[in-house]
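Missing here is one protein chain; the remaining ones are kept as they sit in the complex.
Right, subunit A next:
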Amino acid sequence: MRSSRSVAHSVSLKVDSCQMDSDYENLGGCEPGQVFLLQYSGGPAAGCPDTLELCEVREGTATSQHVRDETPGEEQISSLRRNHWSAATLKVLSAMPSRTAGKSSAAVISRRSRPQRHRTSPRDSSQPPRPIQDDFSEADVGEASTEGAAGNNFWFTGNKKEQLVSNLRGLSASEAMRKLRALPFCLADKMELRRLAFSDVATGSLISRNVPCYSFLSVYISRTWRHCLFSCHSVLGSLHLWQLSTKRLGGRFGTGVVSYFLFLRMLLRLNLLLLVTNGLFVVVPQAIHPPPLRDSHLDNFIGLNLLTGTGYLSQSVMFYGYYTNTTVTACQAALSTARSNGGSPDLPVRDNDRCQTVPYNIPAAYFYTTAIAFFITCIILVYSISKSFGRSFHVLKSNRNLAVKVFCTWDFKLSKKTSVRFQSEKISIQLKELLSEMISGDERKSCLQGLGHLVVNLLTWAVCLVGITLGATGVHFLSETTIRRGAVRETELLLLSAAVSGVNLLLPGLFNLCVWVEKHDSPSVYVYVSIFRNLLLKISIVGVLCFRWLGRVAVEPESRDLKCWESFVGQELYRLLLMDFIFTVLYTFLGEFLWRLFSKQVLKRNRKPVFDIARNVLELIYGQTLTWLGVLFSPPLPVVQIIKLLLLFYLKKSSLIANCQGPGQPWRASQMTTLFSTLLFFPSFVSAAVSIAYTLWTIKPSSGCGPFRTLTTMFHSGKLWAQELENAHPVLSWLSWVYNSLVENPVFLFLATGVFLRGRTKGSSSPNCKPSVNNSIWFPLIDE
């Protein structure tokens, strides 16, 4: 192996941080690597080691080698030569259509490849001049041939490299980095390209003297920032939540199951965002100034309160009733907190000169925080959908392609022996099934058989729909009964939540049974049917509940003797979330653990229950919908959801490892991720956002509690605050104009978002959809 390449590689390894700097600026050179000696011993069978001297690193990677052995004229050529690819690799690379004119002439390749075998032998290090001259002539030949890319010095013939570099320079930094990553060169070459493309000032001159003083500081700052960023990278990497667990799960169960856990992690992050915004802007300011009126007979805390959310908790920071419609300031003067009309002016208290801090209007903060949090969540969700769409653009296409099955189904993540064996079995079974289908697939199914299947499918659909209707009606009936009965005991409050969770638990089992009975053409149809049914169930349940809250409780709160209907709704949502979690724990324990024991001991079957991804994901989506609905009525509700998700992760993980096996059907994980994100956005988030918007815009808040108590709708608080601001500081009138045209005109907001996201989607999806276009950018001389 040639010392040139090896030295170049080792140089590039040692000066990593310098390479990073050269991305944007190559000032000051590379401090550690100015001159150093490298002891090189080449290859296992090498002869004598050479000691080489390196000049300045920037040029070092280009000119390092063979100082003793080369004449100056050839130094340039051999300095450009980097890789001595084996003949086999060269043949592959050279014949790839992205680099050749289409016809690979094997003769030329074989002629060129023979002398290289010569050169890669380490014994040649004893006779340096000959191979170099060979290379030189090879380079000539390479350049002269029509297959400019083919040949050993493929890209190091001068103008090719310059062309690539100039292509890179012509693009923006991020585009160029993306293109660079997609090139099929080895790491050292890419680093070289990057260094050449991005260090405009770099070549040759001693940079440090040419830096003007005024930009030195900014360069220094940006370089220090980059160093910090890279050192933080390792810390941030370790904070990447659950990295090791997901890797282990993927190694054992495959990509499909891991997508569930990754989805869980995404939900956790969304909730963290909600919590941070709500906490900072709503909870903490109010918690510092607790409301003056408290119902003292609710002051003792009993354990059941934690479950029902009533009693002590109903007056805590947890629910809507705690928040006041005052303007609080940071100073403790009694006067400043005593104002209790919603239209209080925004001026600081005049008779206390020590209060210099900005007053904080709680109702406006409550309203705006909720609105902005929803808006940001919407943006994040649409962005993530567009990103995953870009990766998997065939979303609903079912796949019967044999070749694809052979080449694309092996999950490289699997690392456990039993899982690998299991996957081999699965693939053999699928291939056999496909083969038999293909062989016998031409025979048309008999009419009777087709009719039979149709009848069975219709029946199962009817059963499922009836089940869903019954469940929803039952919940509705129970809800109406509790409304009519008025004030109830605390334990009875749990009845509705328990009923809802029970329906959510039992009906998916029915759906699984129906799917087992049905017959479909392709395995993925089972998955989609199952997801759709679960989705219908959840939508109907949430719909019934929303009607209960917004259509009955909010409109006639007197019928329930409710002083504060918003707190009541918040408590209901809290109870629903808790019950959901408790029932999930029960199901995991009974449905998975005990079932496994039962089937093993009693039924004597060795197969573990299958991890039902569809059901679990829809459970997550349902929980998240409830959280979004509840954020308006209970600002710290994301805490509950976060704790629930954390516990759920570990619970599901241990249950999976102990009790379950991976799904038997082929789970196309990329499509599933897109589907989950779409389901999270479209029915779940949109319905929550619409309900919240409806509440904010139309429903009258209760007059006895909460931050909006004197207003006709919650939305007015925002308007009032804007008006006050305008009155106090007339110079900010343009702000109110902006507010009026933006917020009152949601169309404008959606338009802006749509334009932004369209631009983003285009950018993210184009590289994956059009590989040929990419190629033509990079190898302009070679095509046609």
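Observations
The rule is simple: a residue touches a chain if its C-beta (ideal position, glycine included) is under 8 Å from a C-beta of that chain, and two chains touch if they have at least 3 such contacts; residues count from 1.
Note that in this section contacts and distances are computed from a predicted model.
Hidden chain, UniProt protein name from the list "SRPRA protein", "Anaphase-promoting complex subunit 4 WD40 domain-containing protein", "AP-2 complex subunit alpha" or "Calcium and integrin-binding family member 2": "Calcium and integrin-binding family member 2". When the full complex is taken into account, the listed residue touching the unshown chain is A:N401, out of A:N401, A:S559 or A:T698. Contact with the undisplayed chain is limited, among A:R169, A:R421, A:R485 or A:K600, to A:R421. One chain is missing from the display, and on subunit A it is touched by residues 1, 6-7, 9-10, 12-14, 39-44, 83-86, 88-89, 91-92, 95-97, 104, 120, 178, 181-184, 186-188, 246-247, 250, 255, 391-395, 399, 401-404, 406-417, 420-421, 424-425, 427-428, 431-432, 435, 438, 668-671, 767-768, 771, 774-775.
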